[in-house]
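Note that one protein chain of the assembly has been removed; the remaining protein chains are unaltered in position.
== chain A ==
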Amino acid sequence: MNSFSGHIADIRTSDALSVVTVNINASVSFKAIVIDSPETASYLTKDHPVNVLFKETEVVIGTGEALAVSLQNKLKGTISALEKGPLLTRVAIHTSAGEIVSVISTASADELDLKESTNVTAMIKLNEIILAP
């Protein structure tokens, strides 16, 4: 499980759903969608400390510039370690927020020609991010 701590920067609520922006540092923030609102979850207030959690298997990896994708959470980084198995590959990515681990298929890792020190973008869908106050 990837885990980062930050503070809530913004909350946009529509009925029971909220999109929450969490700042990790000056340059990195994560967005999460939750089935909660400030009325149902007391931690949903600006500046409240919160941990951002997401599964390694939910981290998408892209290479190259100008990616046109629907994923809202994008972090640039460099591959710091690569562990290849027959089907799956575990990729550790060094980013300005810290290390992110991604588990992708070995076929994709080969296709993208991922190696140590390759520059990549790690991406996580809005709905895969869990907030832990």
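Here is the rule we go by: a contact is a pair of C-beta atoms (placed from the backbone, for glycine too) under 8 Å apart; a residue touches a chain by one contact, two chains touch by 3 or more; residues count from 1.
Simple rule for what comes next: contacts and distances are computed from a predicted model.
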| item | value |
| --- | --- |
| Chain not displayed: protein name in its UniProt record ("Thioredoxin domain-containing protein", "Germination protein", "ATP-binding cassette domain-containing protein" or "Serine/threonine protein phosphatase PrpC") | "ATP-binding cassette domain-containing protein" |
| Option from A:Ile11, A:Ala41, A:Leu71 or A:Leu112 whose C-beta touches the chain left out | A:Ala41 |
| Chain A residues touching the omitted chain (full complex) | 1, 32-36, 41, 53, 55-57, 83-90, 101, 103, 127-133 |
